[in-house]
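Got a structure here, written out as structure tokens. Questions coming.
Yeah, one chain of the complex is gone here, protein chain that is, but the others are all in their spots.
For chain A:
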Amino acid sequence: MKLFKKITFSALAAVFAVTASFAGGASAAGTLSGKITVNGSTALLPLTLQAAKEFQRMNPKVRIAASGKGSVTGPQAVKKGIADIGACDWDASIDVPGFKAFSGQVANKVAVIPFATIVNKNVGVDNLTTEQLRGIYSGKITNWKEVGGADADIVVITRAFGSGTRVNYQAKALAGGDIVKKEKNYKETGSSGDMKTAVATTPNAIGYIDLVYVSGDVKAVKYNGVAATTENVINGSYKIWAYGYYMTKGQPTGAVKAFIDYVQSKKFQQGSLKKLKFIPISAMK
């Protein structure tokens, strides 16, 4: 028995030694180490996950944990020290309608997110102006015939207050206009997925969503005559878009800085980020 134990011990020791030397060899590729926690916007989550996968391949000693819950969760988690990076659809270091600035936080631009106005496929309207959208969302325009469509009630579908998509849509597409709260044909949804399902299955419905989510079962309408496409965002004619930010407590350092640098690097911006249908920050002037 004692002999067996001795053999086991020496075998284990050997294994450890080998593993250690291998790990040492691998770390030569990247000297960074540490753990990065990312929390916040669900819109930015696919981007974060992809970037984390690539970054960890280059820096095997860095561990990145990413989760999404909602834009305002990002800067809040950073404030409480739960996360190193808070993903947010707006610049949380300054005041936006409904949310106070998070002082001491630095906003790092990582992507451009375009948003689109979508309608149910049965709606005949192809183009809406800022004024018409403001009318529809404030409850002044309630019938599609008032904006050139068929005689049918407009069903307004919107995201819950505090959603990053809503904050940006209200600021850009409605030019700060109100979103009605208490109407008969008014409904709130909790996520981009629910929004899409609701608009796709409700006749005469109108809603708004990240451009990357738009697909065949809903119709994206033109805004002031301009189609919602990435090209139009880049050439400056389509105005409903926003930067996605990584919020950090003060200027980022160490592994966090390296990760943000990687997400902002040309390689990632022109490669994976474009593939995920976001727009590189360098494309905007």
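The rule we apply is simple: a contact is a pair of C-beta atoms (placed from the backbone, for glycine too) under 8 Å apart; a residue touches a chain by one contact, two chains touch by 3 or more; residues count from 1.
In this text, contacts and distances are computed from a predicted model.
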Per UniProt, and picking from "2-hydroxy-acid oxidase", "Glycosyltransferase family 4 protein", "Phosphate transport system permease protein" or "Probable glycine dehydrogenase (decarboxylating) subunit 2", the hidden chain is "Phosphate transport system permease protein"
Just name the one of A:Q56, A:S93, A:N127 or A:N185 that touches the chain not displayed here.
A:N185
Touching the absent chain in the whole complex: find that residue among A:Q76, A:Q132 or A:Q269.
A:Q76
For the chain that's not shown, point to the residue among A:G148, A:G162 or A:G254 touching it.
A:G162
With the missing chain put back, which residues of chain A would touch it? List them for me.
1, 69-73, 76, 80, 97-99, 152-153, 155, 160-163, 181-190, 194, 197-198, 201-204
